[in-house]
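Entry: chain A
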Amino acid sequence: MQKITREQLIDKAVSLLENGTVEAVLGWGKGEFDYDVTPTVFKTADEINAGFVWNDFCGANFSRYLVAKTGKIEGKILVFLKPCDTYSFNQLLTEHRFDREKVYAVGIPCEGMADIAKVKAVCGEGISAINCDGEKIAVTTLYDDEPIMVDAKDVLAERCVNCKSKKHVAYDELLGEEGEVVDSARFDEVAKIEAMTPDERFAFWQNELSRCIRCNACRDACPACTCEKCVFDNPNSGVENKAPANSFEEKMFHIIRAFHVAGRCTDCGECSRVCPQNIPLHLLNRKFIKDINEFYGEYQAGAEVGSRAPLVDYTTGDIEPGEVFDRRDTNA
Partner candidate 1 sequence: MQVKEYKPLIVAFCCNWCSYAGADLAGNNRLAYPADVKIIRVPCSCRVNPMFVLRAFQRGADGVIICGCHPGDCHYTSGNYYTRRRMAALFSMLDYLGIEKERTRVEWVSAAEGAKFAATMNDFAEKVAALGENKRLEDLRCKK
Partner candidate 2 sequence: MHNNKYLQEELIRMSGVNPKKCMRCGKCSATCPAYDEMEYHPHQFVNMVESGDIEPLLASKSLYRCLSCFACIDRCPRGVEPAKLVEAVRLAAIRQQGANHLTADKVPTMLDEDIPQQAIVSAFRKYSK
């Protein structure tokens, strides 16, 4: 269902490689399964023709890979950025995490990516092949003779259903048409949880977070979690903790992780996308974003380079921590 085609992207990548503008291309490559698209660095046209993938499963946000990859090459690296990726791109620039001069960013439109969990919910396990074809996704499984046709719209990832922007906020070159910032209902889910009783909230999160296996996928995919060394891996931090021993530590990890990215999180949704346990981690981040918007005024991380994140800023008239609850209770 993507408007831009694989051929267009390959043409662009190959021409930029050949005219020497860039020396490497950061793109989506084949993974173990068709839906398991993997961020890959391509260095030659042949590699690209053979391995470049573009379909409804190319959700990966490449911004964070620039932190490591730009350090490894002399020249420029080409990166394809979907609209939501550009926010992370800007946020990382704000934090001086990579050298803008070493990147050639091509903005590409995105019609929303598919969620493999939703596909599996329709087709079951044992998926052997997937073909994206226009509005439909053809899923071949080990157990069915005929491919199952799924409507791409029905298996759209949550973050794409609640897409916040189809506008690119950073690029060197734009392929396809520019979109607009979208009015999304992304905070509805958060509001729903807020409306629960404390006991219900606790039960909800206990249920969700107890599934955490501390694989650190959320951390490793997150464009805001690009620390040289994570506090949870640092013996001097006092909270070193590689694997959770009980339910507290899962919470500790996720609260601290969300806190550390609060004000910096662009709400790209990578954490929830990569979570093998399907924990709705974005609901933690969005809670912070919602609170920050309500307490300190609307703020979109990454909308512009150099903006000051709300938690490293203040005004003398800020809301008191205690008033936060009064305000919510009177609104309820």
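Per the selection procedure, all candidates are chains of the complex that A comes from, given by their letters.
Note that in this section a residue touches a chain if its C-beta (ideal position, glycine included) is under 8 Å from a C-beta of that chain, and two chains touch if they have at least 3 such contacts; residues count from 1.
Since the model is a prediction, treat every value here as computed from it, not as a measurement.
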From 1 or 2, the one in contact with chain A within this complex: 1
Of all residues in chain A, those that touch candidate 1 in their complex: 190, 193-194, 198-206, 231, 237-239, 245-246, 248-249, 251-252, 255-256, 258-259, 262, 284, 287-288, 291-292, 295-296, 310-316, 318-322, 324-325
